[in-house]
Every structure is written in C-alpha cells, then in structure tokens.
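The other protein chains are all here in position, but one chain of the complex has been omitted.
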Amino acid sequence: MGKLVAVEDLRVHFHTEDGVVRAVDAVTFDIDHGEILGVVGESGCGKSVTALSIIRLLPRPAGRIASGRILFRGQDLLKKPEAEMRHIRGNDIAMIFQEPMTSLNPVYSCGAQVAEAIRLHQGLRPREAWAEAVDMLSRVGIAAPERRAREYPHQLSGGMRQRVMIAMALSCNPRLLIADEPTTALDVTVQAQILELVKELKRDMGMAVMLITHDLGVIAEMARRVVVMYAGRVVEEADVMGLFRRPLHPYTEGLLDAVPRIDLPRGRLHVIPGQVPDPGDLPPGCRFHPRCAHRQDVCRKATPKLVDLGEGRRLACWVRGQGREAP
Amino acid sequence: MRSVRLLGRHRAAKVGMGIVAGLVAMALFAPVLAPYPPDHMELGRVLAPPGRTNLLGTDYFGRDVLSRIIFGARVSLTVGVVAQLLAASLGVTLGLLAGYLGGWADLAIMRLVELVLCFPDLLLAIGLSVALGPGPYTLFLALGLVGWPGMTRLVRGEVLALREREFLEAARAAGASTGRLLRVHLFPNCLPTVLVALTGGMASCIMAEASLSFLGLGAQPPTPSWGSMLSLGRPYLHHAPHLVIFPGLAIALAVFGFSLLGDGLRDVLDPRWACSRPPATSRPGRGGGPHGQAGRS
Amino acid sequence: MRARAVAMLLCLAAMGCRPSGAVPVPAPDRYGGVFRGAWNRNPVTLDPAYVVTILDATACALIYNGLVRFDERGRVVPDLAVALPEVSPDGRTYVFELRRGVTFSNGRELVADDVVYSFRRVLDPATASRRAWVLEALEGAEAFSRGATGELPGVRAEGSHRVVITLVAPQAHFLSLLAMPAAYVLAREEVERHDDPRDYGFHPVGTGPWILDTWIPGSRLYFRANRDYFEGRPYLDALEFRIIEDPATALAEFRAGNLHLLRLGPAEYGAFLADPRWRDCLVACPDLAVYYLGFNCEKRPFNDPRVRRAINHAIDRIAILEAVLPGRYILANGSVPPGLAGHDAGLEGYAYDPDLARRLLAEAGYPRGFRMEILQTPSPGSLQLTEPIQRMLAAVGIRARLVQLETSAFFATIGDGGNPDSFLVSWWADYPEAENFLYPMFHSRNRGAGGNRARFADPEVDRLLDLARYTLDAGKREALYREVERRVFAQTPWVPLYFPVNYLVHQPWVGGYVPCPVPNAQKMTGVWLGPQPRSHEARETTQR
Partner (left out) sequence: MTRYLSRRLFLMVPLLLGVSLITFILLYLVPGDPVHSLVGERASPETIENIRRELGLDLPVHVRYSRWLGRTLRGDLGRSWVTHRPVRESLVTRFPVTLRLSVLAFTFSSVLGVSLGIVVAVREDRGIDHPAHRLLIAGQSVPVIYLCLLFMYVFGVWMGVAPISGLGDGSLRHFLLPAGALGLYTAVPKARMTRSAMLEVLRQDYVRTARAKGLPEGAVIWRHALRNAMVTVVTVLGSGLSNLLVGSVLTETVFGLPGIGKLQIDAVWARDFPVVMGCFIFQALVLSLCNFVVDLAYAWVNPRIRLE
C-alpha cells in the first residue's frame, strides 16, 4: 500500500499587481498512513499555501497551482472535479486553522457548525446530527457539551474554540488532518492541552496529521518526520530525532539554535541574520544564501536540488550535501 | 509625486480624470466649442429633432441644445467648486477645532454635525434655498451649508488619530501656538482625506444642483443649467424627448467622472484604503456617493 | 353687454377656428353616466369664504348657488333669486325675491336668513375671509369687519324669502360681485356642525346641482348629481375629477378614452387641430385675463414715457407669441379682453421698430441703453416669454436681467414690498366687467398690492374710474371705460402682451358642453354622454 499523500513537484503561483509570486516552488514530500508529519518554517515560507493546495482552497483568483501532482490514496487531487473535491474535503481530508477566533462563523452556534459538517457527510437528519455534534464536542474534551453547543463562538475562550474546530474537523473521521499552526494563537498551557488532544485523537482514529508550525518545540513533541521549508522550497527532510541531533541545512541549524534551551548553559541566543526574502523578489541561486554563513560562490548562481541522502533524509544544499543543480 | 504616478496607473481614475478634464475644457472654452451662442433663438426652428444643423436638436425657442449643454457645464462646475470650497473651509475648520481642542468644543461641534446630518441633505438644501430666495449665491450657500458636516467628521477623525503622534508632541514642545499647530502640522496631514472628500463632494454637488434646478430653486435663466433644462424640457417629453435625454446624460456623465476620480484618489491618497482590499464599509459622512448617506452615529 | 357675444365670435373667427360644432340635442334617455374630467391641481378649499383660485371657484360653482350667477356668456342672470333684483333709483338698495322650495343637500329649505348668515360670515373678522372685499360696499360692512360692531345693516331678511341689500354708495358692477363665490349661500347648521368651523371647507353643503361625495386630496374628487336640484337634475349621474398635474399624462388618459374633457397644453394643440377626427371636438375658450410686462412708472428710467415707449417698440410681440403660443393668444393692445363691454378693438399697439426704439432711448438720454431687471415667477411659461424679450432688448442696448422670485416673494416685491424695474405678470378677472381690469390696475388708490403694480397715477383716470363705478347706465359706463383705456395706454405703463385663449377637447360622445370664460359659470348641468364606443380602437375605426 502506497503513501496516503504524495506531493510531487508542486508549484503555486500568486498573480498580483506587482507580477507573479512563486509562493511554492517544486515542493515534494509525502505523508504516510497514520503518521504525524511536521512542516516547519518561518511565516511566509509557503507551508500554509502547500496545505491549502492539498485541499484546493487557495485564495482565488490570485493563487493558482502552476504544476505538480498531489496524490491522495493514489489519485491526483488536482485533476478532480470540484464536486468530487468537495466530497473529499471534510470527509477524507480535514483542516484546522491558526485563528480559532475568526475561523468559526460568528453568527451560528458552535453545535450548529459542527452538526453542519456531520449532516453534510453522513447524511444524518438534523436532530441526529445535533446529537452527534454534542457527542463530538464531549470527545474533544468540552465540559457541558449540551450547553456549549448552543453557545456562539464569541462566548467561548480561544482554546475552547480550537476544540470546536477540531471537533468539526474530526466529526467525519478524516484520513488526513491538516493542522495549520493550531496552537500559535493560544496560551502556552492551552497549547499543550490542544496538542495532547490532537495526539490522542490521532491515536484513537488512526488518521494522519500534517502539522504545520514554526515552533520546533511542538515538532519535537508531536511529529515523527519533519519537512523544513524556506522561501517556498523544501530545504531539508528528516525524522525528528535525526533532525534535532544532526541538522544538515544551515537554515535548520539556525532554527535550532534560535530555540532557547534549558539543558544547555545560558548563553547568547543565536539568531539567523537577515530577513526572510520577499516572495516577489527572491534572490537567485540558493534562496537562503544571503543569510547563510557558509555560502560559496555556487550558492549565488544555481539553485540546489533536493537530494535523497538515504534513511529518509533529504537535503537541498551545495555546501552540506552532494549538491546537484535543480532544474 | 508618487501619488500622481499612481493615479496615472489607476485605470478608473484615468477615465475619471479624462471626463473631468473634458468638462473643465467645455466650461472654459464654451464660446469656442459651442456651435451657437447658448441663447441664440431661431423662432422658426423650434423643437427640431437632433440632426445635421443642430446635433442634439433645438428647444422650444429654437436654441441649440448642444450649445446649451456645453455652456451648462459652467454652471455645474462653478456651483460644485464654490459650494465644495465653502463646505470644505467650514468643515475643515470645525473639524480641526473639534479634533484638536476636544472636550466641550468637540462635543458642541459634533452635536451640531449630528443634527445637520439627520436632515436628508437635499431636503435641507431645499429649505435653505427657499429661505435664501433663488439665485446663484443661494445655490453656493445651500449646498455648502449642507456639505460641511461630512467633512468635519472626516477631519476630526483624522486629527484624533494624529493628535498623539510624536511630531505634534515635538512641535508643541518647541512652543508652537495652537493656530500654527493646526495650520502647519495638522492641516497638511488631513489634506489627502479632504481632497478625496472634495472630489466625491463635487459629484454630489452636481447632482444636487440638478435636482434643485429641476425644482426651480437653482440657476436663473437665461443661464443654461442642466437641471433646469431637464425641468423645462419635461412638458415636451412626448414630442421632443431630446430636450430631456441629453442634459440628463450630461449630468450623469459629469457625476460619473467625479465619482471615478474620487474613488481613484481615495485608492491612491488615503493610506487607509491604500491596500488592494476594497473598503469594508461605506465611507463615513456625506463626502461619499451622490446625495450621500446620512451618517448614522 | 350686447356686443359681447358678437365680439367673441368675431375674435374666434379671426383666429380661424370655430367653437364646438352644433350641440346635439339630448334625447330623454340621455340621463345617467359619470363624467370624467381632470384638474391639474388639488382644489384648496370648497369653503366660498376662502376661495381665491380659479379652480376653487370652478369647484364651488358645482356645489353652491348665489343670488345671481353668470351664464356661459358672462351675463348676470338670476340664480337663487326669482328674477334680477329691483334696484332703487339711487342705486343703493337691491331687493331680491328668493325661489321657493330650494333645498340644501341636507334636505332643509333655503330661506332668506341663510343669505344674511352667509354674507355676515364672509365679513366677520373671526372668519378672516380672503374675499371680504367682495361685500365691502354693504352698508356697515367696514365697521362690522373691523369687529367694531355686531350690526350689519347692509343685508337683512324680510320674511322668509326676501332679502334686502343696502350699499353705502351705488356700485355699477355690484350684481357681478354677487355672482362671485364669496357671495354663495351656505347653511349655517352645516358650518356650525364642526368643532372647528375651518373643517367645513372639506364637507361643503350647498344648493347646487352637484353634491360632493368623496375628496381624496391630491387624487380625485367625486360629485354626485343633486336629484332635487331646483332647475331639475343634471343629465349626468356624477362627475369625477382626477388630479393630474402632468399634461402628458392627462393627454395619454384622454387618448385612452379615460377622460372626457381635456384642456390642451401648448404642445398638443397643433396636433389636435390638424387631426380631422378631433377638429369637431375642439372648443376654444378665451380666458378673461391679460398678460403684460409692467413697468414701475415711479422709478427711473421708467418714469419717462419715452423709455417705456421705446421698450414697446423694441419688442416683436407677434414673433414671440407666434413661436410660443401659436393660435392660443389674442394680441393685446390694452388691458380689457375682447368680449367685455369696454374692450376697444380700435386701440393701436406699438409696432416692432428697433430703430425707433433706439431713437427714443437716445432722445430720453440713454443712447447706450441701461441695465434693468425683469421680475417673474419661476414658471416655464413666463420664461418662454421673457427670454426672447431679453434678447430683443439687448438688440437696442438694454441689458435686462431675468429675476425669478417665488410666487409670494414676487407679489410682495411688485406690490408694496419692493421697488422693481419691471415684471411679467397676468391679471385674471374675478367677474366679467371692464371695471375689474381698469379700476384695480390703474386707479392710484390701488397702487402696488391693490393691483396697480405699474404704480400708474393719473388724476383724470382716477376721476373717470370713480365716475364709471357709480354710473348705472351700461352704455355711458362702457364709453367711460373706453376713454380710460385710451388715456392709460397713451402713456404706456406696460408692454401689453396677450389675452390667452384656451382650447378644450372633448370625446365625440360628450354632448352639451359649452365653455364658459367665467370659471364659476360652468354648472355642468347640460352635459350628457352618448353611447361610448367599446374601446379606443373601436372609436378610431368608426371615425374613419
């Protein structure tokens, strides 16, 4: 049996007044059944766009998938008609977002929003769907779900709302849950609870999770494998232990150094010099080279290709790997 | 300079500018452009339909409709400009004062603004024109007095936002007088907003002038005004619809031009709208669309 | 009065038009039907004491009767009175015998006390009637209307059916005044029925041929026939008048057969006249009115008769009127319209002669002209006249500015409240007498708001007018009025423009409609409806 999801050479372009922005460029990775894949990178690196491409909800009309394939259980999602795609959304692939604040519709009660998804995909009658929704709310750990179901989003706390979002997403037993920075907007204690919940539900329901975050701590906690993205491209892929133990890409290195650690003596916090490049005005060659301490001449001229190093490890770097030029 | 360049790239604004420039040219060079003097009568050629001699036909005195429309641009533009300047000077002054002084003055001015705003603007203008008696100055005054509250609101909002900014603190610390602060520091910063509102206001003014003239409260004959052409042409709707159709088109075109230009200016000048997103809500006050929307507080 | 009908026919013939074709005599079965007419405005009031406008007078005429009334030719004929009154030799006492068995539409019989009540009501200061002047010649009226006394000896009842009226001084046209709406007779109990007497105007009760049934302001009025009318019931069952302001709408409704009678606007007249199907249904109706451009004879430079004459010569009246009102005007050279005793057809106007005008101006000391203002009300009709006048004046060097004033401001300015240069205005007769034109407009006593807007003053004219007002002999009176008019227009206080002629068109199946130049002479009793073709198309085909 193949991978659950295989993203192959995905390129997404945004058409703006200032020209074409290549937000995602030749991204390739896959997700196995039941695994948690972490996708990490600074904001604007294309991780959310990649996720939205998978469920084909890129903002219209600006965003367009220029090329590539997204195979879900062996079928190319990009070739599916919209109606079929709609069936897959929510049913097979569900997504939760960063902002539980704004991701719930303010004019409907929480229960109604969860029940809507249930009715849609399971064909239940309103009353049954409502009961199912309440059940779902209690499964995501909401106390007094009967009462909460009748409440509106603005009456709930942030963590509660994210629980509602999760309940909505999981109500139809999806095979893949895309969680786009699910805890960024939440308090630290609540963060841990939500992550725990996701882990627990994943275990119960056996789905795969694509966890998008900029927080390596969350990755360490949750994921088995990590994809590191920078400026629209995948720069490194590894299993979590390997990555933390021996980061290969200078960017990954920088990311790890920037995390404050308790186990090491207090010293100066490392920062990556420079800034994330403007996606409309990317540097030539390796996109990271202006900020890279190890850059060589070749880095300026040619873009390195993502090369398989074996043991599930892939890298795109002229310096650290046996760089090959990308097409 | 940057704004001008941006405006040049804004397609709608370009169209708007073209129309407005055309209007201004029409008003300035009316004697050259018009095929006949506007009050030249050919009593033997009354109510002629559009044709070769008279492109847009003649009216009940045998006057050339096209020539009268061209000369009518003068009335519309003059009324618009003068009334808007009046509204702007009144509105900006009060807005600056309300925003800067705050407290009691702010309260009084804003109550007045709300009071005036709760009159539907055209009805207020009708009341004012009747109270002042018909005449050109009446139009200026009536439309000016109707237009200021929207401007006051805008400027006040702008000032409130600016008031706590550092450069003001610095100027105040350097001992600038209130008058100087208002004139030199606050006013120029409100200018973009005012300019946008002014252009939009021109559109509503032209519209209102037409309505008032239609009711007989506007320009005095023999001055050819688009609104009075509509009203005097109306009895001939059956036999000579061109007396109504063309002046009406002129009004619509002028209003359209100023609306487009105003929208373009807003996109370019007003930082709040500068992002590509369209505005979420209507513009406040009356500076906006034709006849405006009475603002709700 | 003898000459009146002849004169009217003459003038109509001169205009190349004829009055409505021979009126078919109604067969006895022509009773019934609802006449549908249109008024261009809502009547203001149906209380005779407040009637000012022509439309109100027209409407009141349907409901009420006076002691006397005008017939369709403008002659005074008995109405509620059995006959024209006996007048005492000194011309101050009038004795009216009332008809017996006349009832108000509430069923009560009309008696002499009702006449006394109605007259007192008009003069009563508490009523604040707009038309108190109509009866101001009554003995004691002045003190009574000031509220100084409750006595009004000028009108009294002798028994139940005789009314005696006494005047302070003889008044030649007094009977015409009595035919005006202000002198209509109404029932006291109907006025006093209302908590506020001002409500009476919306629930009028009279003795007339029609009874107000419904009045939806701004929309329609419905009158049903008074079956007990003392002259016999009208042919029609009811009259419906819709308020249609827009002439184009009225025209469309008429063409669709939904209106029976239409007053033609300037744009439609030609089309109807040219259409043979309608020609027989056209009715010409000269109005008792005059339009003129008046000068302020007290103000420089208009106090110089040469300037006034120059302006007269500078204006080509015929060209203007032919363009604006073709076929709808009679050129005016004086103030008294044709058809009234006193109209002078021999009066000569000033010919269009701009050179002469310039010479006269130079003679008067204005070789390069001057600036002046022409005041007017903001109506399209008056603009159509003044705009060409403005251009013609410019040709002789006079730079005229047109000033439009709202109606009340206009009348205040040309009355006593202002000092205008000149003004475009019209005068409409209240009653068909030359006196009604000459006395108010040229007697110095009426300067300004009284009607003499030109502020014309000539002691000899004053004397002749006073004399004529007391001259009971019709022939002598007419001669006096002609003399007055000649004297006045030799001094050119105006540019007289025209006497308006209106055209009405009725549906072919409407019979018995006779136009009346005096608005409140029209009682609509003789109008009947013949069989109406099923539809508009049907009518058109039968016509061919």
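Note that the chains are named A, B and C in the order they appear, and that numbering of residues resets to 1 at the start of each chain.
Following the convention adopted for this analysis, contacts are C-beta pairs under 8 Å (C-beta built on N, C-alpha and C of every residue); 3 or more make two chains touch, one makes a residue touch a chain.
Bear in mind the structure is a predicted one, so any value in this text is a computation, not a measurement.
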| item | value |
| --- | --- |
| Which displayed chains the unshown chain touches | A, B, C |
| Chain not shown: contacting residue from C:Leu347, C:Ala412 or C:Val514 | C:Ala412 |
| Option from B:Leu23, B:Leu56 or B:Val244 whose C-beta touches the chain left out | B:Val244 |
| Identified contact with the non-displayed chain, of B:Leu90, B:Leu160, B:Leu195 or B:Leu253 | B:Leu253 |
| Which residue of B:Ala48, B:Val92, B:Leu122 or B:Leu139 touches the chain not shown here | B:Leu122 |
| Contact footprint on subunit B, counting only the chain that is left out | 11-12, 114-116, 118-123, 126-128, 130-133, 203, 207, 210-211, 214-215, 227, 230, 234, 237-238, 241, 244-245, 248, 251-253, 255-256, 259-260, 263, 277-282, 289-291, 293-296 |
| Footprint left on subunit A by the chain that the document does not show | 55, 57, 59-61, 82, 86-91, 94-95, 97, 99, 102-108, 116-117, 120-121, 152, 154-155, 165, 168-169 |
| Absent chain, residues of subunit C that touch it | 42, 44-45, 47, 50, 52, 125, 127-130, 132-133, 136, 142, 145-146, 196, 198-199, 201-202, 216-219, 242-246, 248-249, 252-253, 405-413, 415, 417, 440, 446, 449-451 |
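Everything that follows uses one rule, which is that only the chains that are shown with their structure count from here on.
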| item | value |
| --- | --- |
| Chain contact graph, described as a line, ring, star, complete graph or other shape | other |
| Geometric centre: closest chain by C-alpha means | B |
| Residue numbers of subunit B (touch at least two other chains) | none |
| Touching two or more other chains - residues of subunit A | none |
| Subunit C partner contacts - residues on subunit B that touch it in the complex | 39, 41, 43-44, 46, 60-62, 130, 133-134, 216, 220-222, 231-232, 235-239 |
| Subunit B-touching residues of subunit C, taken from the complex the two chains share | 247-248, 251, 265-267, 319-320, 322-324, 378, 380, 383-384, 386-388, 390-391, 402-406, 409 |
